[in-house]
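As you look at this complex, bear in mind that one protein chain is not there, while each of the others sits in place.
Chains: A and B, in written order; residue numbering restarts at 1 for each.
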Amino acid sequence: MASVLGVLKSPAETVGVIHSLRGAGFDDLEVFSPIPSHEIEHAFNPAPSGVRLWTLIGGLTGVTLGYLMTIWMSYDWELVIAGKPFASIPAYTVIAFELTILFGGALTVGALLVYGLLLPKQKSRGYRPSFSVGDFGCVVECQADQIPRVQELLESAGCSEVRVVEG
Amino acid sequence: MSIDLSKPRGLPAVPAALFGLLAMLGLVVFLGGVSSSDADTVKRTYRVFLHNWLLFAALSQGALVLSAAIRLTNGKWAGPVHRLIDALGAFVPLSLVLFIAIWAGRHELFGWTHHAVYGKEWWYTESFTFGRDFFALIWMTFVSQVYLYLSVRPSLGAARETATGWKGALIQRWTAGWRGEAAERELAERRLRKMAAVLALSYAISYSLIGVDMIMSLSPHWVSTMFPAYYSWGGFLSAISMTALLSLILRNSRELTGEVTESRRHDLGKMVFAFSIFWMYLFWSQYLVIWYGNIPEETGFIAARLGTQFLQDTWYMTGFWTRIAEPYVQITLTAWFLCWVIPFWVLLGQKPKKTPIILGAVASGSLIGFWIERYILVTPSLVSPEQVLAGAPVTPFGGIELGILAGFIGLFFLCFLAFGWVFPGALPPQDA
Partner (left out) sequence: MAAITDPVPTSPEDYNEGILAVLAPPSPIYVVAVLTMMGLVGAGAAALAYQTYAGMGVTGLMHPVMWGVYITTFVFWVGIAHAGTLISAILYLFRAKWRNAINRGAEAMTVFSVITAGLFPLIHIGRLWKFYFMLPYPNQRGLWTNFKSPLEWDVFAVGTYTIISILFFAVGLIPDIAAARDRITDWRRHLYGVLALGWRGTAEQWRHHSRAVLHLSGLATPLVLSVHSVVSWDFAMSLVPGWHTTIFAPYFVAGAIFSGMAMVITVLVPVRKAFSLERFIRAEHFDNMGKFIVLTSTIVGYAYAVEYFMAWYSANPYEQMSFWHRAFGDYWWATWIMITCNVIVPLPLWLKRFRLNITWMWCTSILINIGMWFERFVIITTGLSHEYDPAAWGYYTPSWVELTILVASFAHFFMWFLLFLRMFPVIAIQEVKEEQYEHAEAH
């Protein structure tokens, strides 16, 4: 296997490269960009991020826990306060709400760490510091005999620089 | 897309006739009700008139505030929908006229016209109360007219050449001293920003006053600092729901074809979603303080609407179904479901916000919810739960209720249609 890197200057060019490479059957791509870009995201046409689900799970856990904790603790040691019932739903709604946010937010960040930072195969091959400044990079994995073809595709799609980073 | 602005827009015959009929129906029901020999029917008619007025007046004025807010925040998302929002404000002058009927029914509605209220003897007198409310509404009408004039004027360039008859004369008058389209547009934008601020500020003050004088004064010993803002916010939110609903219904009309795009629907959906949450927040922060403090002079208002159990919430222990059967409780909960529960849970995802049928259903539900909410703000103060238990009718869907609602719907949409008819450029995508 070999990796070929193409360097680009704008999200639009990057999208063009992704389309032309995928059109030619090269699906194993890695794109580096200095900014989040909807166009690039759409070019890959991915499934919705798994972070979604975890926010929901966290929120539901929080709200359930909030009510269960407050109600159970109130009945565990029954004490009338201010003439209110032991399980005062309006008052406990405040706590349940805060825990909804707390758990929802914590699991969102947890999911980001797992999905975005820990899980992905660390393909930093071809990464260079300018990709956090203004350059966009596209690394293509291909068979060694396909290298010239990939180079040609990258160059014709407007890459300012094309180089084989491995293989 | 460009539209021939010079072509006068015909008044759409079928809708105009329909709304005209509804307006006539409402007039007949109202006149029949107030001239009835049965004192209860007279009271009921005025009561229903008041709550409908509270909905539609705040809605049309709230629409202009929405328009002003979009202007002030440089909101480009609205595009041609902005014109539609302006057109909802066409009802404002009529709301001033209709207020006369409330004045006429003051003895049937307001207890303080018979007995002075302790501590507020001079605040609630016929002349001072109605004097300041009329003044507030006249001021609002004036500000709204100036705002609409500035907003519409730049779009009349083509029509001033071609329109004839009284419409032509009106348009001529509204375009006196024409400077050319580009200059007009720039000047109007600058002046509109100032007027937008004036309008929003005037709304906050005037409709807070209306909220106090027309709703709180029905239970004159009840006090809540939140309530005036809560009522005004309801007007704003109902205007957003109306905007969402109408732009979906009219999305294939001459003016809006191709304009109610997926992203614009998404924006409208987000507005309905976000502001209904804010409405719930206002309600909740008022409710929680009253529930917690448990002071009789505050709890009375809530207890009359939500039943006694919601103040101590032991309903899950002492019989949910008997508690919920108390007078007004189900009606109040229906309003709450329509105004918050449904918009929140249905519009939580992206897809439903973009789907016309779902967004439209939620928006119309929210409007019905607001109609019921206005009903519930007014009625229990005048017909207490005890009277209901003793047999007084409280259905919000009786003949008088629906008849007068029909009248208001008719008048409101006649104004809306007439606005688009007189000002041919009023609805097309001028701001896009």
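One rule holds for everything that comes next: a contact is a pair of C-beta atoms (placed from the backbone, for glycine too) under 8 Å apart; a residue touches a chain by one contact, two chains touch by 3 or more.
As the structure is a prediction and not an experimental result, all values here were calculated from the model.
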Would you list the chains present here that the left-out chain is in contact with? A, B
List the residues of chain A that touch the chain left out of this view. 10-12, 30-37, 40-41, 44, 46, 48-52, 55, 59, 69-70, 73-74, 76-77, 79, 81-82, 84, 88, 91-92, 94-95, 97-99, 101-102, 104-106, 108-109, 111-113, 115-117, 120, 122-124, 127, 129-134
Since one chain isn't shown, list which residues of chain B touch it in the complete complex. 72-73, 117-120, 123, 190, 197, 201, 204-205, 208, 212, 221, 223-229, 270, 274, 277, 281-282, 285-286, 288-290, 292-293, 295, 297
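Rule of thumb we're sticking to: only the chains that are shown with their structure count from here on.
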For chain A and chain B, let me know how many angstrom lie between their CA-based centres, rounded off. 43
Per the touch rule above, chain A residues touching chain B in the complex are 82-85, 87-91, 94
Residue numbers of chain B touching chain A in their complex, please. 287-288, 291-292, 294, 312-314, 316-317
